[in-house]
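Excluded from the complex is one protein chain; the other protein chains are retained at their positions.
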């Protein structure tokens, strides 16, 4: 670069410095997609804490950046997101989010009425049905599994599994998972009303017993042991979830609980969201697969909702203490939105009926259930 | 995995997916040990902020997990704790904890009465005596040093040294260190009463002078320089301790002090605790060494307490301003528990005697002293 | 180390354990320099949040430490700051700081009066003039660029560029940047008074219009796109700055904004500051280059201030709505100190004149401008 | 396709098995706790015939709540309602650093307003003690 | 040296171009917003001849401010001035975990003072519910 370069070549170099010539039509289409995501996140409040970072990451992915995502070579450092994304590639961020989720979750309603675990299990059928559909329309089994898990309505679990089985689909799967979680109040009610009678929706459930600290602590430990013994590949997710919950319920580690609920989860969320978004390049996102995944995601949510409700109705056949089938839909997780939907639909039928706490049982059971399914897929595909 | 596998092999595979067959008797014994640790941490409040993460990590270590601790191989990422434990292996977490400890510690009482540094020094004799004992019963010199440091009653220093000299003993040493720190109110008083007369316990000390900001800042810098010049291997611990303290005493960096006192120390504590716990496998923990270490730990605390008291009595021989020997026991650190024990014992002899602030001097001196000993061991063993 | 060593060699080894013999005269000179930095940071409040960590890091760098900065070799871990400094070497810390800065910055005044972007651009001439001067007195072009950026008055940008183009000058450049930012209230007023008439200083500007949330969000996205298209090498800095700002202005991601403004920026600041300081060894700092850099830094600030003011006067020639040239000096950034200086100087001429919000426009424009210049240098030198 | 059905069949079975196992264990543990609680409360039920002595109510007493609500209404007008009166959930642990904080936080002062904690003797302390260089 | 001048020339041109581009775009966007605002406010301006009905002031009403200031003065003496009365800026988002926190924070209690939230029925709840082992 010493003096011998001519004026012309310098100007050329200057033009080459800019990256306007590197803009592709895919990028420009993606800008429109990103604008829609921003609109949904900011003005419609679709899970803004994750969709904003994802969409901003996608914006960076669809600009001709330098030094942001490049691999390190020789003495040169890699780009910023080469390093931050390692948190996803090494599967560190989702378990850390689960640590915070555990510190924020009260399993009391589930412990008081453990039957509702079956509702959380039933809702996982949506995952498998979607897996079948995705296989049928041409996705590989691994990809189909990662797509199916969208029906589990757990963002971190979806990202965890997609990174492991189908990293090339990470972005559309994450976007679908978080978008549909935000859409739960619109997606679920039609299914719920179609599958229940007026009388069923009016069922009042008896109030939940109190659960002591010791029982909650035993629950944390017991779930850890049972799940890991039966599905050891779910260890990272369930282990961190229950560590967070144990700290929370111990009542003697407040400093750590607050750190897990706030500092850790917030910082990791920024990194996780942008890392997911930055995989959302035009080439990876603008293709038929993405549309298929988005369609399959809706199907997954619908089937999961239906299965939860049908399981509740099935259980009522065998049980004296009737379950209001509206809480079955909460088994998809999407905590606590799905439980609120149950509450709202219940009050629509009977304004004096309070289903919220009853719905929290299947709701948090769905989190455990989806983590189990993820572990099962990982084990099946031999990862 | 494409179609050719038979039904039988699939079922076998399914069984192999579960890990019930991998449970060993050692694991089950460890579950009992872990239950005891949980009980001590939650219901007896034995340093719960560290013992809960350690015990939960131990639970994960004694379940047949997958994808939690495995090394990376080829394209596959390592387990979550493969990465998190690097913070211990690379000796990053203990100095960061010390950064927070420095930001939380006021060295004022020590600066006002610097004689008490000798009490903090004397208590370190417990470390050396235990080293001798551990060598005598068959531990290698490196192991004996790591075991001896338990007598210093400083968790992060113990973990730091154990990782460097005897990583195979990390778990029992950490458990012993934190358990005995919690037991200080039970371990120390008998020794204190045996070695002091009623008259000595009634000694009132003259109140401490005020220490200015500048003097505290000079102290931070001076300790950094003196310790690193004499024991350069203690640089990481003492450097971070005094950085935190300098920020604190500067009074102009409140944001950073709060970050060190809260965000940083809390998040690192979760990671440090679980990383220690996850080394606590049955094979590593259920052997004679652990019992020996636990026994030696008690001895270490006892000797350290005695030496602190005897040094105070020795100093009284040469000094006009008498020291209440009860503050000598605070030299073991275990901040601020040991200082509180001095206060309580002092008031038992004379209800009008307030020893707390006087005891804080040797108490924080003990932290420096133990870091010096750790540096000395590292240098001696040529690491 | 087993028994065969003689007493003498042990004593020698003991002496070798201490590091008093390793103290060099450069170290002792540096101790004086560090004392001055501490004084400026603590008692004169020169950017204490960065100068204290830098100075403390420098203290550690100028003591004969062990295990603090050494490279890993074989099975032995590297020193603590070998690992922490990777955050600078891999260019992770400065963009993270910018994430927090974006979350703390309101671009409203700039959006309401976008003309002031030109003032922020003009101030960057100080960078180029200093580059020319630095080249003239013998620095390599890369070094000269890194020195010139001091005139941009943006600490993280200076560290980012220095690490990329001239890592050997990182410490003096960072010290100069932060020191002169703190000196803005002394450096700028003489230049401001020299270049403006009494009448100009009395110009009152019409009050700024209100800027809606949507407009602020569009601004964030638009700056990201425009800057990255024209100067793709600025992507990491501008991308993170605008991500933080978008989160802030979205008003729906409060948890994340607070994490970026507090937890993240505070912890990273401690690490960034000490990592910079620890490069400040006597050999690297005590030479003619440092003095030259410090001198060039003053020149850079002076020229940048002058160019901002002159650009304002130039714009007044062509514009009906007159700009008070005193706000031109705020284009150097040093947010928000330079804007306050404009306010103070304005009120000195006319006590009823409130320039603060008007000066915030060029002030934050200067942040963008300096990031653009940094990207330009990186692209030019082909990194 | 057969492969997939097999995957689904076993998969759903696994999920049901795992969650049913948790249900079973949970119900078992719960039964023990419920029985323990019943035993503990039964003697109390017998004693309940004796009029219980008025207990110190845990929580904010209702009349305090009313007083607080009234005060708020006085200040902010009728449009405001008190929806929550809460105690901080902080629980001090015995961790050394927590103790250090508790013991020494008095040293971090804001020099122009007031003491960060009162002295034992009760007099207003000199808050600039040790900070005036 | 020529090399350097070229670097400076192009560099300064780049900076001016970039920031001027932002200026241009910003001015364009701003013009659209200003026009939109004007359109939105013009009908209001016409209506303004009719005396507007007294609006509920957003923000702390001035007389409340005065009351607060007076109360503070009463307490702390004339030397203190109220410089800021602010509402917390917290906005609850719809994020699951945020919701979880909202729904369940009642479980984390400090057992010796009061309930962390009132019950729906209004009675003082038993705050030790489920915590007494």
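Think of it as A, B, C, D and E in the order they're written, each chain with its own count starting at 1.
To be clear about the criterion, a residue touches a chain if its C-beta (ideal position, glycine included) is under 8 Å from a C-beta of that chain, and two chains touch if they have at least 3 such contacts.
None of these values were measured; they are calculated from a predicted model.
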_Touch criterion as defined above, residue of B:31, B:82, B:98 or B:131 at the omitted chain_ = B:131
*Of B:48, B:94, B:120 or B:156, which residue touches the hidden chain?*
B:120
_Residue of C:119, C:144, C:192 or C:211 in touch with the missing chain, whole complex considered_ = C:211
*asked:* From the list C:57, C:78 or C:100, pick the residue that touches the absent chain.
replied: C:100
*Who touches the missing chain here, B:203, B:223 or B:284?*
B:223
*Touch list for chain B against the chain that is not drawn*: 110-112, 114-115, 117-118, 120-121, 124-125, 128-129, 131-132, 135-136, 141, 144, 209, 211-212, 214-215, 218-219, 222-223, 226-227, 230-231, 251-255, 365, 368-369, 372-373, 376-377, 380
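The working rule: only the chains that are shown with their structure count from here on.
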*Fewest touch steps from chain C to chain E?*
1
*For chain A and chain E, what's the span in angstrom between their mean Cα positions?*
29
*Gap in Å, rounded to a whole number, between the CA centres of chain D and chain C*: 44
*Multi-chain contacts in chain C: which residues touch at least two other chains?*
141, 230-231, 251-253, 255, 263, 376, 380
*asked:* Which positions in chain E are in touch with at least two other chains?
replied: 3, 14, 93, 95, 98, 108
